[in-house]
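Quick notes on the structure that follows.
For subunit A:
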Amino acid sequence: MRRLIPHPGLSVLLVIIWLLMANEPTVGGLLVGIVIGILLPIFTAPFWPGRPDVNYRAGVAYLLLVLWDIVVANFEIAWIILFRRNRDLRPAWLSIPMELDTPEAITVLAGTISLTPGTVSSDVSACGNYLLVHALDAPDPEAEIARIKARYEARLKRVFK
Partner candidate 1 sequence: MTLEFLVASSIGVLVAGGIYLALRGRTFQVVLGLTLFSYAVNLFLFASGRLTLNAPPIWSKTVSDYADPLPQALVLTAIVITFGMTAFAVVLALRSFLETGSDQVDGDDAPCAPGDGPSADARREPRA
Partner candidate 2 sequence: MSLTAHLAIAPIVIPALAAPLALLLMRRTRHLAVSISFASCAAMLLAALVLLNASADGTIRTYALGDWPAPFGIVLVIDRLSSIMLTLAATMSMIALIHAVVTRADRKGWHFHPLFQFQMLGLNGAFLTGDLFNLFVFFEVLLIASYSLMLHGQGPARLKAGVQYVIVNIVGSSLFLIALGLLYALTGTLNMADMGLRVAALGPDDQGLLRVAALLLVSVFALKAALVPLHLWLPRTYAVTTPAIASLFAIMTKVGVYSIIRVVPQIFGDGAGAAAWAPAPYLLPAAALTAVVGFAGVFVARNLSEQAAYAVIGSTGTLLIAVAGWQPDTLAAAIYYLVHSTLAGAALFLVADVVARRRASFGDTATPGPVFSQRQLAGLLFMAAAIAATGLPPLSGFIGKLLILESVFDTPGWGWAWGVILATTLIGVIGFARTGSAIFWKETPPTDGARPVVVSKADMAAPAIAIALLAAWSIGAGPATAYGAAAANQILDAAATARAVLGEP
Partner candidate 3 sequence: MSGLGILFDVIISVLIVIGASFALIGSWGMVRLPTLMERLHGPTKATTLGLGGMLVGSMLYFMLGEGQWALHELLISLFLFITAPISANMIAKVHLHELRTQGDDAVAGPAGRPAAPSDKANWATYEAPHADSVAATSES
């Protein structure tokens, strides 16, 4: 079983994606989706060496949180773009020290930061321990770093066991 479905999470994702794409809830579509969900991970396994274990429940919770943050942050930044004068902006580079130790986790963290408006993940340090983030308006960079670490990194540590 493990050999047949090396990455059940990915397989499920593919089945879902297939059904979404087919855009029609049919048994035939589901069957094809399952075939694809089994075959593609096997075929693409060499391209993703050392896939991490994921706590899916924590993952879903994290996802919902991020979605909510995206909506909220969007409005905040819209306000800034529309009404704040450029000279009142306080853009800053944030150098965030990370405790995450898998590239997948780092990527998800960086992605989250970028997706929530107002911050853009710009680089990772050569040693892999720091994340460079550009904030559009961060009068207090340290507080912002702390917020990100608490709100996202901590949760991600649970998602990627």
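By definition in this document, a residue touches a chain if its C-beta (ideal position, glycine included) is under 8 Å from a C-beta of that chain, and two chains touch if they have at least 3 such contacts; residues count from 1.
If you want to know what made the cut, all candidates are chains of the complex that A comes from, given by their letters.
Predicted, not measured: the structure shown is a model, and the values here were computed from it.
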item	value
Numbered candidate touching subunit A, per complex, among 1, 2 or 3	3
Subunit A - residues contacting candidate 3, complex	17, 19-25, 70-71, 74, 77-78, 81-82, 86, 89-93, 95, 97, 101-103, 106, 110-115, 117-118, 120-130, 132, 134-136
